[in-house]
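What follows is a single structure, written as structure tokens, with notes after it.
Below is a slice of the complex: some chains, not all, each in place.
Here the chain labels run A, B and C in written order, and each chain numbers its own residues starting at 1.
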């Protein structure tokens, strides 16, 4: 099986997930600057989630670039990832309304952790199907970024109940870490197709 | 006619249907664990419908993989399937708010039954257009899963008025049955493209 | 310019338009049959609009099948068509809540009329770009269906203020007329690619 339709469906779901979050930003009743400022917490949550979904789309794009074939296990691993990502709008909406409350921050961290695990499962399913010698294997297991991210998510969850701002700082830190594009995989792909 | 655009449109509709259901999960007012628990029934309905739509996308993907050409009847059979699937968010929302009530469970089972019938009609339209000798025919008529699923849906509807939990169990059972990927069709396709 | 991306964007918009209408079908508070029946008018409006958007997607698909190249005028003619089609969810929602009121029925007919005109403009833009000798020209100007449809829409608008049921009957009649697939264009395409 070709990977084209899996990409198209993932693109569709990610495009919708990234966009429907904006529906949470309700136009304020008041047309003053104070009115506009009431949208600020929702806006910052939206910005954070937009960046996270952008990172996932970006990495998914890189991963699929190196993918040639797809099987049933990969289709389900991909749907599993999309499921956790589809919960981001819910977590974003709750976070946007309660920036300083512990549980919304912890839930946000938890959903990011589950998404990271789901992404890892997808990677494993892809490697299993393509063989250990394949380019994919070389490209995926390079980074320490995955380990640092996962640790940060794990820490952010209990931390939210101690200090929600520190917990959010963990989450923002991971986002910044990932905005730097995945040079390794890109370079490897360049070597492959000179 | 090529089947590419039919797949793209179906992907679009399925991606939207699977994603807009999450809009039903409203962020709770309360930031306590009790507040979060109020979302649980909506969440489990969402999970169930996500899995069902994932199954349909998966099977649709397999079916179209074996499809080469498309005609007007197939286009309409496909739209008919998408129509019933597009009603799943409505049924999910009603079920999420009333897990133990009979009618929402029966409606959910009814829409799944109609989707299964619509899928069967699409299969018949595809076989008719490709010819009985075609790979498609061999691949489609293998499973007993279709018969078991359809029977389970048929039973789940009256059962909902006797015991809504047993009725839901029928529906969950079919979902589990289908998460196991359609090996038959996959193997047949593998034989075709060695 | 190739027509691929125009089709992809149109598919995206049509898939969203056809799907977001279902958001208007709110889960009833009441879990009785009477409760479910309150959704019936919204459901029938949704069904009607789903069929109309299905017809447009179908015909658009056929039209683009015969299209080879695209220019700026065609891009805008296509966006113009999508604009009127994007108003269908609004008209559907108003109609669903007020089946017997004149103005919602008239507005529904008006938006269908404008969509039909926009579709005709798109056809003209396509013919102009491809030349009169092109297959497209032969395929498009066959039907009397276009004339009957347009007349029916024109009649349905004033008729809504006399008898809204008769006006709706006009609109339903056109939908039935179009569900029969466009054999002419299909046959012509078959001749082209034997």
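The definition used in the following text is that a contact is a pair of C-beta atoms (placed from the backbone, for glycine too) under 8 Å apart; a residue touches a chain by one contact, two chains touch by 3 or more.
Please read all numbers here as calculations on a predicted model, not as lab measurements.
The complete homomeric complex described by this structure file contains 4 copies, of which 3 appear in the displayed model.
Simple rule for what comes next: only the chains that are shown with their structure count from here on.
Put simply, subunit B has to spin 90° for its C-alpha atoms to lie on subunit C, with the angle rounded to a multiple of 5. Taken over every residue number at the interface, the positions common to subunit A and subunit B amount to under half, indicating a different-residue contact. Computed from the mean C-alpha positions, the centre of subunit A lies at a distance of 37 Å from the centre of subunit C. Centroid to centroid, with C-alpha atoms defining each point, subunit A and subunit B lie 26 Å apart. Listed for subunit B are residues 8, 12, 15-16, 20, 23, each touching two or more other chains.
Of all the residues in subunit B, the ones that touch subunit A in their complex are 7-8, 11-12, 14-16, 18-20, 22-23, 25-28, 31-33, 35-36, 39, 47, 50, 54, 57-58, 61, 64-65, 179, 181-183, 186, 189.
Those residues of subunit B that touch subunit C in the complex are listed here as 1, 5-6, 8-9, 12-13, 15-17, 20, 23, 71-73, 75-76, 79, 82-83, 86-87, 89-90, 93-94, 96-98, 101-104, 107.
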